[in-house]
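Handing you a structure now.
As you look at this complex, bear in mind that one protein chain is not there, while each of the others sits in place.
Chains: A, B and C, in written order; residue numbering restarts at 1 for each.
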Amino acid sequence: AVAVVQTSFAKAVQIGISGTSFPADDPTKRPGVPPGERGTRSLFEKAAKKPSDISSRTPLQDLYGMLTPSDLHFERHHNGVPAIDPAKHELLIHGMVEKPMVFNLADLKRFPSVSRIAFLECSGNFRTGKETLSPQDICGLTSQSEWTGVKLSTLFREVGVRPVATWFLAEGGDAAVMTRSIPIRKGWDDAIIAYAQNGEALRPEQGYPVRLFLPGWEGNTNVKWLRRLELSDQPYMTREETSKYTEPIKDTERGPGKFRQFSFDIDARSIITFPAYPNPVQPGWIEIRGLAWSGRGKVSRVDVSTDAGKSWHSATLQDPILDKAHTAFRYLWQWKGDETEIMSRVTDETGYIQPTIGQLLEARGPDMGGYHLNPITAWQIKRDGRVLHRPETWK
Amino acid sequence: AVAVVQTSFAKAVQIGISGTSFPADDPTKRPGVPPGERGTRSLFEKAAKKPSDISSRTPLQDLYGMLTPSDLHFERHHNGVPAIDPAKHELLIHGMVEKPMVFNLADLKRFPSVSRIAFLECSGNFRTGKETLSPQDICGLTSQSEWTGVKLSTLFREVGVRPVATWFLAEGGDAAVMTRSIPIRKGWDDAIIAYAQNGEALRPEQGYPVRLFLPGWEGNTNVKWLRRLELSDQPYMTREETSKYTEPIKDTERGPGKFRQFSFDIDARSIITFPAYPNPVQPGWIEIRGLAWSGRGKVSRVDVSTDAGKSWHSATLQDPILDKAHTAFRYLWQWKGDETEIMSRVTDETGYIQPTIGQLLEARGPDMGGYHLNPITAWQIKRDGRVLHRPETWK
Amino acid sequence: IGRVDTLPWPASFGLGRPATQAEIALLDIDIRPDGKGLPAGSGTATAGKAIFTLKCAACHGTDGGGGPGGTLVTSGAASGKRAEKTIGNYWPYATTVFDYIRRAMPFNQPGSLTNEEVYNLTAFLLNASHIINDKAVINAQTLPKVVMPAKNLFLPDDRRGGPEIR
Partner (left out) sequence: IGRVDTLPWPASFGLGRPATQAEIALLDIDIRPDGKGLPAGSGTATAGKAIFTLKCAACHGTDGGGGPGGTLVTSGAASGKRAEKTIGNYWPYATTVFDYIRRAMPFNQPGSLTNEEVYNLTAFLLNASHIINDKAVINAQTLPKVVMPAKNLFLPDDRRGGPEIR
């Protein structure tokens, strides 16, 4: 068919009046691809995650709006993505319950359901130390989806959680058999046993066929490939919640050398994704764009500075501003070609204002580790239009 | 690597204590797939569009929440999906403007931007006539995305639209060189020149690299692969807006045989997507689920009947309820195994109540054609659990 | 209906580039009902019939009477309810025939016709639909003056939301 079109096109060029002025691959002059079963992505689009051995980062600087395409959602797993047959997968709920029960996927989908758009961020989502870092490098371990599933409170009710239960263990069916202990209040509050993401079944990298989703809480607690929940009157002190997702703090009463444990909440954070490394800018009007979010509720405001933090201007927030969700912000700026630094600062509805790294250091001590770092992040704008990360140094 | 794992797994079964009780393909016993550049979809998931020669329908009965995965967004085009090189694509705006201008994709992306979640529906989105129709068959030409782009009003301002201009022509760069005339008020109001969808670049099937998006207006006016806008003081009377997207009406003053033209608004509509053909149900508690939307604003309420329309119950609407957007609704129902019919009925914020096909016939006459049909749609629940469409017959 | 400008924005963002008359002319292929956009050239039904037989009849049938690409030629007003909707009974403006054929046909070789060919094909289809006689010459002056049987069939949308079903 292509050959026929090309031949007739060549003829058209000879006889046509405007044919000679159009490029040979003019898409108005050849029938396109017929309707199909699955859509495609343009081969000209190159947005991709950046994988390491243990994670893969969302290309924030290449995205638009507040949602993350499911196949660009960040990955973090502790021994790879398992291949799970949904017909064989079950969720066991036992321990301090009246009725230990097993639910298959069809059961879970029949319960009353809920959907919400919310971010998911790894608490280890921070990098700095050199100028050539993009938003993806600095903070690509956050993504946003519409999650659908059954509220965990609905299942708690079904199995009859005993009043003595204060924690539950969530266990994955991956090769790491990932486990975390979760305070029961989160289960009653807004935890979701999610089986869908952005309109379709969860993607394998996000826990197919079923995961725990804890709005606003650090990524690792959102156990993927969920196979078991055990209700208990104490935490299990798993490796992840002792030797891993804990961080040095400054304890003014009991002295130094203490560590924070069960630090679930994601502190409010924002980052400018445009302009950002590696994309240069031209002088003129620039719409500064970025994302802001908080694990404690809604974004109240975002301020932007274009003079290295000397003055701040209120950015426009894109509706809808959702609870525990990435919120797009924008600020219109005229860059006249002078060297400067631009940065954003979010305030959430609890009144928490995103700190500088200096404020974090002062509050947490000089050895504050790599978790829950949410500092204001600055981009240097060079005279030639290059945009570079302003590295933070403290160790 | 796979061979090594399998060998060591066989050994593990011999020496392990629980190994013998787990299936041989237990995903907890072999490392999974490492982090990657693009995520995958489980091979167990089969949701797909249903293509015809001219369109392809979204599998509404297989989806969750309010968003449509981009590769399952419905397709409707008039001579295939073109392959467009974004570096060569430009948008020309001319006609009744002070400054005829050409914008390339980089230009468009630098203007102040906007994002919104909204549905897109083809005005020919209705089928009936037999019992074995699914939501996809009946109304799969509607989908929802988060669209990002520049407001057309921003570009109107840039080119200096003259006060005499009352319409504009939108023209696509596909093989049909699709054209529609649009009243200028829509351009000033909420039209978007969209270049992104669900966080990433538009998909080719949805108009890559740039399309017109007119919230709440019939799909055909949302010209894809947009290459040209011409401002005018009259409509162009293109083939699509005369011989095609027009429909018979009852004109009580001027007699029969009249046709409605420039019928842009999508009337409010809803459909139950679960239970629905082809999926049978079991007796017991069933969460009736569906989507409701209106081209004129927000969904105010959805009522559900489980007794063939005799009584109606208010359904729960899933937050956020957005302007001109699919809104998920739910109603909990105990099915005791008796034969019945279930159906949903939306009311939008203008007070418009979704009609029955009888009401439509009475208002529009017996020969009302196939566009803008939004009747209440019923599912028959058979004693054996089969769920069948209740066909509407009027011709 | 322009807009009073109250935005705290620059008058221009300085993006894009001015369009030249030459590049506008290349893309500006639309034809308005008043004939604006019609190119030089002309056509007759007789010449059009020959081209139609060669390039169109395979999909639309001999003389446009029907085929896999649809029926183009029938006559009678839309009141004859069973009649297929075609140029002769459902196209309110003759200019649309020229515009549509030039931009979209033949379906398998869109954009391949010369203006002269399009004028001839337009004349042929209008004549076959009993709208013009077989001597009529169709050009930029005559085409907008052709009065189509469907001219007064269409009414603007009166749906406005609210309780009323229309």
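Definition applied: contacts are C-beta pairs under 8 Å (C-beta built on N, C-alpha and C of every residue); 3 or more make two chains touch, one makes a residue touch a chain.
Treat the numbers as computed from the prediction; the structure is a model and nothing was measured.
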Contact list for the unshown chain, restricted to visible chains: A, B
Candidates B:Val33, B:Ala83, B:Leu332 or B:Leu361 - the one touching the absent chain: B:Leu332
Touch residues of chain B, complete complex, unshown partner: 4-5, 8-9, 11-12, 15-19, 21-22, 26, 28-31, 284-285, 332, 334
Residues of chain A in contact with the chain not shown: 78-79, 92-94, 99-104, 107, 110-112, 153, 156-158, 161-163, 165-166, 169, 171, 175-177, 179, 184-185, 188, 227-228, 230, 232, 234, 236-239, 242-243, 246, 249, 251, 254, 256-265, 267, 296-297, 348, 350-353, 355, 359-360, 362-364, 367, 372
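By definition in this document, only the chains that are shown with their structure count from here on.
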Chain at maximum distance from chain C, centres defined as averaged CA atoms: A
Pair sharing more residue contacts (C-beta pairs) when B-C is set against A-C: B-C
Whole-Å gap separating chain A and chain B, where each centre is the average of the chain's CA atoms: 26
Chain B-chain C separation of Cα centroids, rounded to whole Å: 29
Inter-chain centre distance, chain A versus chain C - centres from mean C-alpha coordinates, in Å: 50
Per-residue multi-chain contacts in chain B, two or more chains: 79, 110-112, 175, 177
Where chain C touches two or more other chains at once, by residue number: 9, 13, 15, 29, 103, 107, 110-111
